[in-house]
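Dropping a structure here in C-alpha cells format, bear with me for questions.
Rest of the complex left out; these chains stay put.
Labels A and B are assigned to the chains in the order they are written; within every chain, residues are numbered from 1.
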Amino acid sequence: MDLTSIIGIFFGIFCILLGQMMEGGNMGQLMQVTAAFIVFGGTAGAVILSFPMEDLLQSLKETKLVFLTGPVNYEAVIEKVMNYAQKARKEGVISLESDAKKEDDPLLKMGLEAVSDGADPTLVRDMLETFLSRMETQKNGAAKVWESFGGYAPTIGIIGAVLGLIQVMQNLSDPSKLGSGIAVAFVATVYGVGSANLIAIPMSSKIKLKAKQDFVAKEIMIEGIIAIQAGESPTLIERKLNAYLLDKKANAEK
Amino acid sequence: MDLTSIIGIFFGIFCILLGQMMEGGNMGQLMQVTAAFIVFGGTAGAVILSFPMEDLLQSLKETKLVFLTGPVNYEAVIEKVMNYAQKARKEGVISLESDAKKEDDPLLKMGLEAVSDGADPTLVRDMLETFLSRMETQKNGAAKVWESFGGYAPTIGIIGAVLGLIQVMQNLSDPSKLGSGIAVAFVATVYGVGSANLIAIPMSSKIKLKAKQDFVAKEIMIEGIIAIQAGESPTLIERKLNAYLLDKKANAEK
C-alpha cells in the first residue's frame, strides 16, 4: 500500500472543499451535471482518441498499483539475486533451471532460464535489455495517459466555461440570472483545473516515479544475472550490487 | 479498424454538444460561418505554410490509417520472420529471393533481397536502419502536422474572439446587441480550443503511438533478418525475438 498516494489524493480535495465551506459556499454549488458531462466526457473522448487500447488498459492497471504497491525494497532484490548467485556457485548454473520455473518476476525468470540453458552472454544481455526497454515503454505509456488527461481537462474546462457564458450572454437583460449563470460556467473551470492538478498530473508523476524505482530494481537483476553467468564470486557480485544502495546502513553492511 | 480512434472522436464531441443542450442552448448557437472562416481558414493557412507538401500529404494518409488499422500483432510479425528463418535454414538464404518478391512490407522486402543477394552484413544493417530512420522521420512529420494544427487553432481562435469583440465595442451604446455579439465572439474560442483538444492533438498523439508500435515491429524484422543472415539457428532467433513480447502468454510459449 502506498501511503503518500492515499493521503495525497484525499488531502488535496478535502482542503479545497473545506475552503469552499469556510467561504460560506456549499457542496451543491459544485455539483453540476452539465459541467461534468462537458469536462469529463470531452476529456475522456480526447484521451481515448489519443491512445491505443493497450495503453488505456495498462494505465488502469498502473493506477491500481499506485495505491496498492509500496516502495521497492532494493535490499530484498539484492538478497534474492545473491541467493541465486550462491546456489550457482555451489551447484552450477544448471541448478537454476528449477528456480526459473518458480520465479515470479518475468525479467528474472527470463534471465535465469537463459543462464541455465547456457545461452550466449551477449544474447542474454541483449534479451534482458530489450525486455526492460519494452517494459519501460509500456509503463511510460500508462503515465502518459494520465498526463494527457491533465493536459486536456483544463482546456476542455474552458470550453465548458465559454459555452456557459454564451447562455449567460443571451440573458444579459435579466441581471438576476446573470450571477448564477456565471457560477455554473465557473464550475466547468474548477472541474477542468481541479481534476488535472489534484488527480491526473500527480497520478502521472507517481506512475513514472514508481516505474523508475522498478527500473533500478530490474537493472540490479540484470547486473546480477550477467555476473552470475560470468561466474563471478558472490562477494564480488554483492559489492557490485551494493553500489545501487544509497543509505548508510547498506554501505555499512558492505 | 481502430476502435479507440472511432469511439474517442465521437464520444468527446457528443458529450460537449449534449452539455450544450442540457444548459438550454441549441446547436444553432455553435454554428457561425464567420468564426469557422477565421479559425479554420487561418489555422489551415498557418499549417500549410509550416510544412512541405510531402508532410501535408503524408498526414492525410496517416489520418486515414488512424481509423483503419488495428494494433500491430507482434506475434504474427515474429511468426512471419520465423518462417523465413526456417526456410533459410533448410534451403539456404538464396531461396529467400522468391519470397522477397512476394513480400509486402518494404523493409522486410529490402532485407530479404539483400540477404538472398549475399550482401555484406554491415551493409544490410546500415541499409535497413537508414530506411527505418527515414520512415520514422516521415511518420513523425505527419504527426507534427496535426500537432501544429493543435498549436495554432486556439491562438487563432483568440484572434477570432478579439475581432468579434472589436465589433461588439462599436455597439456598446446598444446593450441588446452586446450579449449576442459577445456570444458570436466566444464561438471562435470554442472552435479553436475544441478542434485542437478534441481532434488535432489526440490525432497527433495517436499517429505517433501507432508509429512507435510499427517501429518495434520493424526492429523485430531487422533483428530477424540479421540473425538469418548470420546463419543463427531458428530456436535462437525465436528466443531473441520473443524478448520483444511482454505479455505472459508469449513468455509461457517460449
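Points to keep in mind about this one:
The working rule: a contact is a pair of C-beta atoms (placed from the backbone, for glycine too) under 8 Å apart; a residue touches a chain by one contact, two chains touch by 3 or more.
Remember, predicted model here, so these are calculated numbers, not experimental data.
Shown chains number 2; the total number of identical copies in the complete complex of this file is 5.
The criterion applied here is as follows: only the chains that are shown with their structure count from here on.
The best fit of Cα atoms from subunit A onto subunit B calls for a rotation angle of 70°, in steps of 5.
With centres taken as mean Cα positions, subunit B sits 24 Å from subunit A. Across the complex, subunit A meets subunit B through its residues 33-35, 37-38, 40-56, 106, 109-110, 114, 119, 123, 126-128, 130-131, 134-135, 137-138, 141, 148, 151-152, 155-156, 158-160, 162-167, 169-173, 184. Within the complex formed with subunit A, the residues of subunit B that make contact are 2-5, 7-16, 18-20, 22-25, 29, 71, 154, 175-176, 178-180, 182-183, 186-187, 189-190, 193-194, 196-199, 201-203, 205-206, 209-210, 212-213, 216, 236, 239-240, 243-246, 248, 251.
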